[in-house]
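The next block holds one structure in the form of structure tokens; read it before the comments.
Every protein chain except one is present and positioned as in the full complex.
Presenting chain A:
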Amino acid sequence: MIETRGLRKSFVSRQGRDKKTVEAVRGVDLTVAEGEIFGFLGPNGAGKTTTLRMLATLIVPDDGTATIAGADLRADPGEVRRRIGYVAQGGSTWDDSTAREELVLQSRLYGASKSDALARAERVLEGFQLTEYADRKCKTYSGGQRRRVDIALGIIHEPRVVFLDEPTTGLDPQSRAHMWDEIRRLRAEGMTVFITTHYLDEADALCDRISIMDNGEIVASGTPAELKREISGDVVRVGLPVDAVQPAAQALTSYKLETYEDNVRLYVEDGAVAIPQILRALDAAGVPLGTVELHRPSLDDVFLTKTGRSLRES
């Protein structure tokens, strides 16, 4: 449904007389299948929005090609526009308009007749549980309500592909869960959904497949389960008093390890074998122990092994 090869974009930013080139996206290859929820996971500044804006015809790539829902991005951006929906990271509603007005206008911009647009607006308002607020000005909505209006605007013309840039950022846990349900409903209706996120649990729970992006490049792609399986072995998490983290790290230099505020995480072949050895090493160094946990790698661990940094901390 989406196929990109070597997409690139750099920005020149001027600070006084200095020109600085930021390579925001450096060669992105993607394949997104029809009817899946595809996730773009990456820290701030990874290039997620820039990639989406290129695919949504808002900025022209410096290099590379893409086909979206059968239309060629470079040769026929107009056709791409007709086939996609796009919901920007920063929202898209006007304070003094009502949700219904925005939806009707949006639908008509895609060519719907007046009566058709009204019917569509009614339908999506219902679908997104917005009927109650439909005729109030957008500035009176809560963050979650406003985000739902944004998404309703992005799908009112029933596109084959919809791009959602951080649909759940800034929402409370309950609204996020609701939003996940909405997004799954879009998939159930046959849409291909492309979302960006920097929440690990979101990528894990919601997405059929993900690509992890860092620094303008895709560092890993697959289903969440595949990616986690790629990291062989187990993660041992040792909880420690805060001032014992450094000594513990020194005692365990022979392991692949990551330190956190009140714990260290070790990546080992076989947890059951490694735990006694770890305990012995810590004991020998006189490090007081808190807790020891053994778990399967998370997406954060995937990110860590691919980039050398933790997504939680970047």
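The working rule: a contact is a pair of C-beta atoms (placed from the backbone, for glycine too) under 8 Å apart; a residue touches a chain by one contact, two chains touch by 3 or more; residues count from 1.
Methods note: contacts and distances are computed from a predicted model.
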Absent chain [UniProt protein name; select from "Tryptophan synthase beta chain", "Amino acid/amide ABC transporter membrane protein 1 (HAAT family)", "Transport permease protein" or "Molybdopterin converting factor, small subunit"]: "Transport permease protein"
Given A:S10, A:S97 or A:T305, the one touching the chain that is not displayed: A:S97
Hidden-chain contact residue, picked from the options A:L7, A:A46 or A:I84: A:I84
Hidden partner chain, touching residue among A:L153, A:L171, A:L206 or A:L304: A:L153
Hidden-chain contact residue, picked from the options A:T4, A:T57 or A:N263: A:T57
Residue, one of A:L105, A:L118 or A:V219, that touches the chain absent here: A:L105
On chain A, residues whose C-beta touches the chain left out of the figure: 56-60, 78, 81-82, 84-86, 88, 90-97, 101, 105-106, 108-111, 153
